Structures are given as C-alpha cells and as structure tokens.
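Excluded from the complex is one protein chain; the other protein chains are retained at their positions.
After this line comes chain A, so read on.
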C-alpha cells in the first residue's frame, strides 16, 4: 500500500514537472528551423514527394541504417536466447477448415500489400518498416493457423543477410561516387527519374533502399516469430 502511494505521488510529481516544461511550448505555431529547409527542398534534392521518408532515408540515412542494425541484433538476440538443439512447434489443436482455408487465401494478398507499401514509400505514407512488418504478419498468420507450418529457414536467413549487405553496398557506391556514405547517386548523379516527380519511378534510391529494408524486416520479424513459437522437445 505504502509502495503504491509513493509510486503514485512520484508519477504525479514527474507529470507536473513535464507539463510545466511543455507549457512554454505554444501549440500550432511555426517553430520550424531545419524543418522548413526539408519542406522547401525535398522535391528537387531527393525526388521524394513524401518528406518523412526523404528525411529518414536520405537526409538522415545513418539513423535508418542504425535501426536496421537494432532489428538485426534483436532477432539475433532472440535466436541466441532461445537456442536449443531440438526445438519444435508444440501446438496441439489444429484450426478449423474455415481458419486454415482463410489464411491460405489471405496470405498472397497480405504479402502483395506489404510489397505495395514498401515500393510506394516515397509517394505515400509507409515505407520499408511498415511494409516488412505487414509481410511478417502474413507469416504469423500461417504460424497461427497451421500447427506444422515452418518458414524455409535457410532461404530466409540468407535473404536477410543479403538484404542487409545490399543496404550497406548502396551506401558504399554513394561513397565512391559522391564522396560520402549513403550519397543518393541514382538521383543526384544519374538524374534518373527527374522528369517523373510523383510517379513510381522517381525518388532516387528511396524505393531501392525501402525494397531492401522491406525484405529485411519481413524476413527478420518472421524469424523472431518462428523462434518464439517453438518449444524445447524432451527426448
């Protein structure tokens, strides 16, 4: 009881403190410094109509590379924590015919929609991370509907590694051509798609990188799901 009261008092003090600090930031006023620069120059500098993905992949590409690394470490960490020599699915109840047939029918559509999200990252909200997560949900659906379903591990782990390497490779090509890592060579050196703003084949290397990230995130999260759903088998 005393613990709870103390915790509530502490949280109230912290909340008051934060509210006090935020009270001086007026809502709805133009306070953009760097933001205005992004909004004014995003089209001719990156070719993307979606300013968020331009910032995430182009202006601040390093952060995205970091995020991809974090995800990779997370999936490796889960695999390392749950590693056992012999692990199997232990679910016992098979789904009804309605569930299994429905999942089979939905699976291609979810994957296609995930691909739609990551290829249109420079035009519509979304990008590689939501697209990849959508693809992973398709595999989660298969895992939940079938008691014996397993992703093709070898293919998945190889694809994941290759996608991560391609991201770095795209950055390194930029380093060779433009002088710094993750330089957008497709847009700024080749001027590929410059006449095409707002259509699919534009946006410099954003669609390329988002395709890579989408594949990587999709395979990675599926791998995490696979690891979490398996249990150790007693011999």
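Heads up, the rule we're going with is that contacts are C-beta pairs under 8 Å (C-beta built on N, C-alpha and C of every residue); 3 or more make two chains touch, one makes a residue touch a chain; residues count from 1.
In this section, contacts and distances are computed from a predicted model.
**Q** Please identify the absent chain by the protein name in its UniProt record; candidates are "Multisubunit Na+/H+ antiporter, putative", "TIGR00269 family protein", "Formylmethanofuran dehydrogenase subunit A" or "Coenzyme F420 hydrogenase subunit beta".
**A** In UniProt, the chain excluded from the picture bears the name "Multisubunit Na+/H+ antiporter, putative".
**Q** Tell me which residue among A:111, A:133, A:177 or A:208 touches the hidden chain in the full complex.
**A** Only one listed residue reaches the unshown chain, and that is A:111.
**Q** Which listed residue, A:2, A:98 or A:176, touches the chain dropped from view?
**A** Touches the omitted chain: A:98.
**Q** List the chain A residues touching the unshown chain?
**A** Answer for chain A: residues 96-98, 100-102, 104-105, 107-109, 111-113, 115-116, 119, 196, 199-201 touch the chain left out.
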